[in-house]
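All protein chains but one are shown at their positions in the complex.
Let's look at subunit A:
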Amino acid sequence: MAERIQDIYLSNKSTKKEWMAFLKKRGIKNFAESETKLIEQTIGLFDDQDRLVATGSIANNVIKYVAVCDIVAQNKGARFNKIISEIESRLAQLNKFHYFVFTKPKYQTSFEYIGFKTLAATEFGVILEKGTPNIDDYLAGIPRFDAGNKIASIVMNANPFTNGHRYLVEKAAKENDYVYVFVVKQDASLFKTAERLELVKEGTADLENVAVINGGDYMVSFVSFPAYFIKNTDKIIKYQTLLDARIFRTQIIKPLGITSRYLGNEPLSHTTNLYNEALQKEMGAEIDVVIVDRLEVDKEVVSATKVREAIAEGDVNKCLKYIPSTTAAYITANLDRLQLRIKKGQRIDGN
């Protein structure tokens, strides 16, 4: 019995239908456009009667939509290993040697058995990684402070860095011996990752006990959102925030000796509220979770959204009161480029 691996082209409607039916039967039900459009390659394993018996997909550095039918197989797990082998060799051809998989708790051991390492496991789902550079390499590249110090941490997107961010960092720097500022790596914002990182560095250069670090793949930054096996929105948010909080708690806190995490209060955003709640619940017992009220200027909350709106309108003066001089200088010098990005469809109302 010869089983072959073939590409599955989802642009073909009947092929896609067959593929979806196979996955649905195995409990994967989310085929939202926002999820499926990220897929770059899909492969299938077909048995000698040309029936689909296993499938898997690649979306950037995430392995997705993996399902296997093992009912008549001789060796349990053989098809699964075959599919993942093929996916890994295709990732290697794309020069990707570090990848993630989001899956249900019951498949955790299957992936661990082929060399994946669990980053975080919750009752809703598990995230695993394989390859290099992995979390150990990431942590090895971060400067360390001596144990016994009070070490605060802040995670921010800083799109762009405002006086509000500055206020939060300053407060943490005053109340602690050292502060790690992790800048979200995901490149989905108006300001590119390198720009955001640079502006945070410039904006905090005078604070000697602050280290600005790229958040890597491990903080609020999953290339794609692993929502495809979760049914509704609130569940999705809870799932994401819990996983994020758990990775931070189990992988980041101890190696870096972090003793507190500072969060900005967000009275208007449901998602951020849920996130803050999850962080507090997840690590409140281990470290101090400090929620800081947002900075106000002229009775108005400082927010990066307002800065982006001012950029879209081309009226930088309108937002000068919200941003430090370093950010202002960058925006003034690059206004055309930023506006072009907005014209090309970059959303500015999100994060």
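Definition applied: a residue touches a chain if its C-beta (ideal position, glycine included) is under 8 Å from a C-beta of that chain, and two chains touch if they have at least 3 such contacts; residues count from 1.
The criterion applied here is as follows: contacts and distances are computed from a predicted model.
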Query: UniProt names the one chain left off this complex as which of "Sugar ABC transporter permease", "Phenylacetate-CoA oxygenase subunit PaaJ", "Citrate lyase acyl carrier protein" or "NADH-quinone oxidoreductase subunit N"?
result: "Citrate lyase acyl carrier protein"
- prompt: Which residue among A:34, A:85, A:109 or A:149 touches the omitted chain?
  reply: A:85
- prompt: So which of A:11, A:75 or A:317 would be touching the chain we can't see?
  reply: A:75
Message: Tell me which stretches of subunit A touch the chain missing from the display.
response: 75, 78, 81-82, 84-86, 88-89, 92, 97, 113-115, 131-133
